[in-house]
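A single protein chain has been removed from this complex, and every other one stays in its place.
When the chains are written out, they are named A and B in that same order, and each has its own residue count from 1.
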Amino acid sequence: MFTRTVAALVGLAASLLLASCGLSDDANGNQPTTITYWSWVSGSREMVDRFNATHDDIRVNFELIPSGTSGGYSKMFNAVRAGRAPDIVTVEYPELPGFVTQNVVQPITRYGVEELAGRYPEWTWRQVALGGEVYALPKDIAPQVLFYRADLFEEYGLEPPATWEEYRAEAERLHEEHPDVSMTTFPTADAGLLAGLAWQAGADWFDTSSGQWRVDTTDEATRRVADYWDSLLADGLVTAGPTFAEQHITDLEAGRSLTLIAAPWTAANLSRFVPDLAGTWGVAPLPAWDLAASGNYGGSTMALPVGSPHPEEAMEFARWVSTSPDAIAAAAPVSTAFPANADLADDWRTAVEEANPYTHGMNLAAVAAAAAPTIPPSWEWGPDMTDGFSRLNDETTLDIGLPGGLATAFRDWQDATVDQLRRRGYDVTG
Amino acid sequence: MSAAAPATDATPRATQGTAWWLRRSTGTALCAIAALYTLAPLIWLLFGVTKTLPELYSSNGFSPSAGFHVFGNIADLFRQDDGVFARWILNTAVYAVGGAAVATLLSVAAGYAFDKFDFKGREKWYAVVIAGVLVPHTAIVVPLYLMAAQVRMTDTLWSVLIPVMVNPFGVYLARAYSSGAVPGELLEAARIDGAGELRTFFTVGLRLMGPGALTIFLFQFIAIWNNFFLPLVMLTDNDLFTIGQGLFTWNSAVGQNPDYTRLVVVGSAVATIPLILLFIPLQRRWRAGLAEGGIR
């Protein structure tokens, strides 16, 4: 009796195996070339659908992967290492240098992309052109802006602050008059945001101009940012907590958190997390230190992994994503990520206004377009930002809210980063 | 246990009536508390299936939804990402059933051989197997991945299937079980009849070891069903994912789309509840096999 059971089980397993193999074998005649695109960026699927609807020679197969640092990048490493790379992938700006030094992506200079250089802000192009080769096409960027509750600002008699000094002054006033309302929720673990703020202040965390890596996350600009927020936190003028988590959403809905240091993509997030707040938001330039400047807080590129089976077709698709108004229009209903390509800024404004009523009256497009070119171009990213960001997040989670917490976090992070890069076999000075 | 004072043990038999009842109700109450603790998360999950996304956040977790959204939720689950969830269920079933079936057969054969044959270095070989029981699985997986990557085998069905076909603990159980359940005389009789060793194993040994084999099978089945690390490391192709890995992917995409929270809750329930129902009747036999094999 038992042998029969085993036989039945083995039979069942075998048939399941066959069934599952059969499912993946789609007939592939001499139809268009099918390429695979890995991304998690919202709007990617819509872009792919539009591309497929308008192109006969190439078919793009979209695969949703976990967001980069929560598994997507690992997946790419795995795939490239195993010789099963997809044709084209999303890589964010901070991770691109690491992808280059680890031989995960390949140069795309030979596909004639340099002619496109002038269309992107200077800083953007410098971040995809590394060591004399171009490695990716910029898709979207994320100039930092300030989202504020226009309705409550009016009610409380506040103005969108032009400088960080004014921001603090208004936070103080708010704290006195409405102690249960906070100027913002400062994220406890958002290394990308901190990097953007330091970038705006003129920091250069990484530098390769000497031919080896130099790390400096405790320079004056970064310290200024750290001290500023440490003191706001210490005085109870802003709350600390994870953003877009339960508490934050409740606070946003209840009008207890008035501003968000954010980027254009945030608008779509807000429309999803707090749909009831439609029409209450305004967008202003990020408060400035000395000169008008912004930092970058997100964005992504289209990169060609090593071993991409159809590089030509993949690049054609990437070029379309990066330059076509059609792509912008397709993504607009679900995404408000700002195009890297400055030529597309107007198309973006029209498309987003039309497709996304949540953005009406925000003045998002004009503020974002003005902020994009003011981002300092000298900023570079290190060779292992996945690890770097997760370490910085760990440090800030630990230290935020303590006296001098952010300053401590940056100091510890500096040492840990230098140490880690050396251990990894990089040449590091400073 | 501390609730029942040991001092009552000394009381004479005559008064034991009430004390016995007191202790019995204490014992039962303790078990009931443990059962409540065990069931609470499962009940939360079950009620979660009936809820909409806002209800998951706002309503009491241990009460059902005001409306009834079970069918809508399940339909959404199987519709998400082109119905990939059904695919994940199928994959998990293939890995678990296929892996456990092969692992069982190999373990039973090996355990039987260790028990019934006297060969040179037998105990040394056996010690190597037992040492395998003590190696943490996770310490093997990363090197295994690196090896598989070298031969370009990652991201295939085999990369998750082959490693789970080996279960050293199964060999241990099978050896113990064989020595209790398979009388040597029966094998001798088969041999005298001229049956080869392999044939003797399949016709006599394997048949007698059936209940033990079922135990090993269920053991390994659950171990594979539970295994998150190996597929996480080996697989990148969404179409090859296990349920666990798929739900993990969704769970980490909640930042982009909060609705994934609902799908993860519903998906967890859909992946768990049928398995529980399936397992309750088998559980007793599993225990019986363990008893006969392990302890004499």
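We take it that a residue touches a chain if its C-beta (ideal position, glycine included) is under 8 Å from a C-beta of that chain, and two chains touch if they have at least 3 such contacts.
Note that in this section contacts and distances are computed from a predicted model.
A chain of the complex is left out here; the name its UniProt entry carries, from "Sugar ABC transporter permease", "Na(+)/H(+) antiporter subunit B", "Fe-S cluster assembly protein SufD" or "NADH-quinone oxidoreductase subunit J", is "Sugar ABC transporter permease". Where subunit B meets the missing chain, the touching residues are 1, 4, 6, 8-10, 23-24, 26-28, 30-32, 34-35, 37-39, 41-42, 44-45, 56-57, 60-62, 106-107, 109-110, 112-119, 123-127, 129-140, 142-147, 162-163, 165-166, 168, 171-172, 176, 179, 182-184, 187-188, 196-198, 200-201, 222, 225-226, 228-229, 233, 243-245, 247-248, 251-252, 255, 264-265, 268, 271-272, 275-276, 279-280, 283, 287, 290-291, 294-296.
Think of the hidden chain as still there; on subunit A it touches residues 69-70, 73-74, 77-78, 98, 100-104, 130-133, 189, 208, 211-213, 241-242, 245-247, 250, 383-384, 386-387, 390, 394, 397-398, 423-427.
Throughout what follows, only the chains that are shown with their structure count from here on.
Here the CA centre of subunit A is 40 Å from the CA centre of subunit B.
By the touch rule above, subunit A contacts subunit B in their complex via residues 1-3, 5-6, 9-10, 12-14, 16-17, 19-21, 23-24, 40, 42, 63-67, 70-71, 75, 78-79, 81-84, 244, 246, 272-273. Per the touch definition, subunit B reaches subunit A in the complex via residues 57, 81, 87, 90-91, 93-94, 97-98, 101-102, 104-105, 145, 148-149, 152-155, 157, 202, 206-207, 209-211, 213-214, 217, 233, 236-239, 248-249, 252-253, 255-258.
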